[in-house]
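Removed from the display is one protein chain of the complex; every other protein chain stays in position.
Note that the chains take the letters A and B in the order they are written out, and that residue 1 is the start of every chain.
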Amino acid sequence: MTVLYVILMPYLAWLTWAAIRYPVPLSYNWRSLWQRKVSTLSTAGAIGVVVAIFVVVLSLDQGLSRAFVSSGRGDQAIVIRPNSRVELSSTIERDKMRILKTSPLVAEDATGPLVSSECVVVRSLDKADGDGSSNVTVRGLEPPGIRMRDQVRLVQGRWMTPGLNEMLVPRRMQGRFTGLGLGQKQTFGGRTWEVVGIFDGGGSAFDSEIWVDVVTLMQAYKRTMFSSALVRLRGAAQVPGFAQMVDQDKRLKLEVRAEPDYYAEQTEAGQPIRILGNLITVILTVGAIFAAMNTMYASVASRTQEIGTLRALGFRQLEIMASFQWEALMLCALGGVAGVLLSLGFNGIQTGATNFQTFSDVSFAFLITPSLMAKGLAFSLFMGLAGGGLPAWRASHIPLTEAMKGG
Amino acid sequence: MKFLHLILRSFFRSKRRTVLTILSITVSVALIAILQSVLATLDGFANNPDASNRIVVRHKVSITNMLPMRYEDWIRQQPEVEAVMGLQWFQGVYIDRRNFFPNFASEAEYVTAIFKEEIVDYSDAQYRDFLRDRNGCIVGKALADKFGWKIGDVISLQSEIFPITVRLTVRCIFRSKRPADEMGLHFNYKLLEEGVFYMKGRTGNFFVRVRHPDDVPKLIERIDRHFRDAVEPTFSETENAFQLEFLKMMGNYTTIIQMITGAVLVAILIVTANTMAMAIRERTIEISVFRAMGFRTGQILLLLMGEGVLLSILGGVFGLGLAWAMAGAIRNVAGTFLPYLQNFTIDFGTMALCFQATLGVGVLSTFIPAYRATRRPIVDGLRSL
Partner (left out) sequence: MNGEPIIRLRRLAKSYYRETLEIPVLQGIDLDIPAGGYYALMGPSGSGKTTLLNLIAGIDRPSAGELDVCGFALNGLDDDELAAWRSAYVGFIFQNYNLVPVLTAFENVELPLLLTPMGRRERRERVVEAMERVNLMDRMENYPRQLSGGQEQRVAVARAIVSNPELLVADEPTGALDAKNAEEIMALLEGLNRDLGKTIVMVTHDPKAAHHARHQIHLEKGVLDRTVEVNR
């Protein structure tokens, strides 16, 4: 769309210039729109619907991206088995984990090195809306793993105790699945786990994960190997060095991914939404442009005499064209504003999608950002330019004789 | 019908307006048809009549947990069972992720018995070659054509789930009743067992073929009861239900698609109503003259609504045509990201549904302005110049 605007830039500049240099008063256009209230409102309404769909679909993608992008810290890295892409299909032996923990590049706090050995499994949970079940990621982690994820805050209950069958549940997941209330129990891996704490992941991917103690989880699942390790380094600059070190260590045969990069790649889960969004946008734009054109042609036709009068008063063709183009822009902007306001109603609604990389559910919210709103408005203006151009040209080229004759 | 030519003449009174309105309905209907077809295609997966006597057994905890292969022996002894096969979703990537197609590590000797409805036509000699070659694979004709594979070609698949890459020789190419069923690849399960130590003696699913569809429910119940207290309990369901579970992962997309469809219908309604209101408003006098001459309310409504309905019928037909023309491109693009959409077609039922919806919109959108026109006193209409 940006490209389109670059192409249309000279035209826009000319329009602005025309409005300043030879003003056919814009209030004239505004009143004309109001004269044909029903027609104006219905066209603006249709454009509003299109803009709203555009913004809402993109807000899904935005919410999903936010979930993944906000999950990573620049000075942290995820260690997985090469080519495994995601933690779920990765395996790391215990002795390799020990080697990682003793690396001099790893940051430490009072309790020791900031490395969390983790194990990821998938568990299906019953959905709250009664529509069957959905797969959810269960992450086993070590106590540093909780501290290393700053965006996660405990909002209710307490953190889990290592060695016990206790689990932590994100607040955002509670509305979407049953049996996740504080004190409620779930059975998996042959054990019964009790919810002891509710956390808020701040919109990150952790809002889609259940957390338990890694050792307990591996015992329950009879695992001998971890899935991955989360490592904090002394600084973001150390990440490449650490990656090189791991890469060169023949004992390890592991792959290091900067945490933000790892999660950025997961945004591919939003691909179907993006494709759907683009398809819908292209198709609907065409439809809306036709509708806007229709209204503008009707407006021009019913004002033949007015146009004649303007010409007789000395306004030139170009000015008349600019005037009608501005009117189309106003009409569509009206729709754009309505659409954006409509879409705001969706902001913050929780939803979910399946990450086909991990076969598990991602919770996220429709996220309508100011930039998305601006995009929606720009989009409506584009419809105004495309839909108003021809009718405006037609208005400026009505023969003066015919215009004076009227009707 | 003697009024038809009156409707047609009025319909083309303002050609530009008529064309613009039809075009805007056309693209909107195309969008609705495509979106609804996406849903219908997905639903088709969970309503596959060919799968009616197949059961899928998986680990009770989740789809990513593995079951011991030895469970197969007990299942095979059940009297209702015709065939059992261990099958593991391999998610192998051929050269690039965009080349997605479903591929499975399957127990080779049972593949044709289990998928009798899908693997319809193949040469016995080729199938024997496949069974003999541990590195062999059997592929559908459509898939082979897509990548230009011939018997004897070697292809390599890098799994996104398991830490191995397999190099497979195409040994057998099969035909199906539907091209969509020809997009799969099966290779010998032993290859996976050898390459991935933790898969030794384990598999993700068992596909069970039951002799008679009526026996399905009780067999499901018996299998799950038998393994209930095992360390690894099972969860069995019909293949259709199993597919449905995957589809439910996209549950929210369904809601969103339905919402968008609704919103687009509202938009068409507004656009058509606006056009018809314009068309009727500029004909106020004419309508009054018709009424003065003795046209009754019902006849005037018929004339005006005929126009609106014609508008929506044409928009609907063109829209469905457009959607149909786009179906192939969508299958290729969307199929890469959502495997289910490789079957994407716009079927008759969806077309009929979209057409009805469009027709409904045409009737509804014209009725309001048309009805208002017939309620207006004739004298007022004649005076409004």
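Here, a contact is a pair of C-beta atoms (placed from the backbone, for glycine too) under 8 Å apart; a residue touches a chain by one contact, two chains touch by 3 or more.
Quick caveat: nothing in here was measured; it's all calculated off a predicted structure.
Judged over the whole assembly, touch between the missing chain and the shown ones holds for B. Residue B:R291 is the one among B:H59, B:K141, B:R171 or B:R291 that touches the chain not shown. The set of subunit B residues touching the chain not shown comprises 2-3, 5-6, 9-10, 12-13, 285-286, 289-299, 377-379, 382, 385.
Basically, only the chains that are shown with their structure count from here on.
Inter-chain centre distance (subunit A to subunit B, centres taken as mean C-alpha positions): 26 Å. Within the complex formed with subunit B, the residues of subunit A that make contact are 38-39, 42-43, 45-46, 49-50, 52-53, 57, 60, 81-85, 88-89, 91, 121-124, 127, 131-135, 188-190, 271-273, 275-276, 279-280, 283-284, 286-288, 290-291, 293-295, 297-298, 351-354, 356-357, 359, 361. Every residue of subunit B that touches subunit A in the complex is listed here, in rising order: 16-17, 20-21, 23-28, 30-31, 34-35, 61-65, 158, 160-163, 231, 244-245, 248-253, 256-257, 260, 263-264, 266-267, 270-271, 273-275, 277-278, 330, 333-334, 337-338.
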